[in-house]
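Incomplete set of chains, arranged as in the complex.
A and B label the chains in the order they appear, each numbered from 1.
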Amino acid sequence: MMGKGRLEAFSDGVIAIIITIMVLEMKAPHGADLASLQPLVPVFISYCLSFAYIGIYWNNHHHMLQTVHSVNGITLWANLHLLFWLSLIPFVTGWMGENHFSKWPVFLYGFVLLMNALAYSILSNVLIKHHGSKSELAQAVGKGNKGKLSVFIYVTAMLLALFNSWVSFGLYILVAIIWFLPDRRIEKKLVHEEAGQ
Amino acid sequence: MMGKGRLEAFSDGVIAIIITIMVLEMKAPHGADLASLQPLVPVFISYCLSFAYIGIYWNNHHHMLQTVHSVNGITLWANLHLLFWLSLIPFVTGWMGENHFSKWPVFLYGFVLLMNALAYSILSNVLIKHHGSKSELAQAVGKGNKGKLSVFIYVTAMLLALFNSWVSFGLYILVAIIWFLPDRRIEKKLVHEEAGQ
């Protein structure tokens, strides 16, 4: 069947661009003193969080595809679907930063994160279906509790955003921390396999 | 002769950038309420359609080059020609979105799609000529009815745009759906080959 090379290369390209164009939102201020940087502080904080999120997605994407040997047509589309939702992160990051974390931008930011989580989960399921439930990938991904927990926190954060958007923002940071480390399940699995050989 | 590696890598790079810079057209609004997102709705709809189209082109490009073993100088130029027309999609997407699908933007959008279809067809012919009419690629591509149908629909949609641009927009969506699935002709062919071995 199809190799995974170009899927990885194209995803790397798109994710590299997404993670980098966000910095274009931070327009160099006209003033030359430190005070003129102040309005950029919330924009910069948004940038940091989104940089971390996109980094996490690239990282997990990398780990997941490590265990994959071939792809099919449906995989390509599930992957494009994930890239679509990732591509909306710069927009919601800009909106949230410019409006100092007010409720609707924070709500929408959470919604886009939620859709990314679902898109990643769809991609993961498509890959497992393609490789079989006894594949290395399927056993490594396991029950996906981390994914389910994230979805739960995102929905909670979205609802809370309508009352206190700072709590929501804190919850987004919490999910980032949960995902911060690369998917240990897969890494462990790979190490075990190697040790068992 | 020349390997296809760099052709694929360069195309992946250009297509990845094209699909991502379109999102820069959606500028984060200054207001923080939901109403301030409203003017962006047509821009977002345009973005979705164009994202799907560029995804389709990447997908089909990927499938077509799967069966290709080497490239020559003419292939490089036919490929650049396709990339040129793809690179104009963000521009027409922005114009169409900003003007709420009024007639001339919708007409021009169709024209760019038409030129992309022709450029893809030229690339496909150049590759077939290079590999011979008995090659795996030539047999897989076959008569290319899907391509001919698209060209017919694009021209119809362009003409209709001058009277009712929403019908044209519907037709563009129709073509996207027709092409949505990766080129089954090639995939089937590959599976048969493998089964026959």
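Here, contacts are C-beta pairs under 8 Å (C-beta built on N, C-alpha and C of every residue); 3 or more make two chains touch, one makes a residue touch a chain.
Just so we're clear, the structure is a prediction, and the values are computed from it rather than from any experiment.
Undergrad: Total copy count of the complex, if 2 are in place?
TA: Full complex: 4 copies of the single sequence.
Throughout what follows, only the chains that are shown with their structure count from here on.
Undergrad: In their complex, what parts of subunit A are in touch with subunit B?
TA: By the definition above, subunit A touches subunit B via 1-2, 6, 9-10, 13-14, 16-18, 21, 24-25, 72-73, 76-77, 80, 83-84, 87-88, 90-91, 94-95, 98-99, 102-105, 108.
Undergrad: Considering only the defined contacts, which subunit B positions touch subunit A in the complex?
TA: 8-9, 12-13, 15-17, 19-21, 23-24, 26-34, 37, 48, 51, 55, 58-59, 62-63, 66, 180-182, 187, 190
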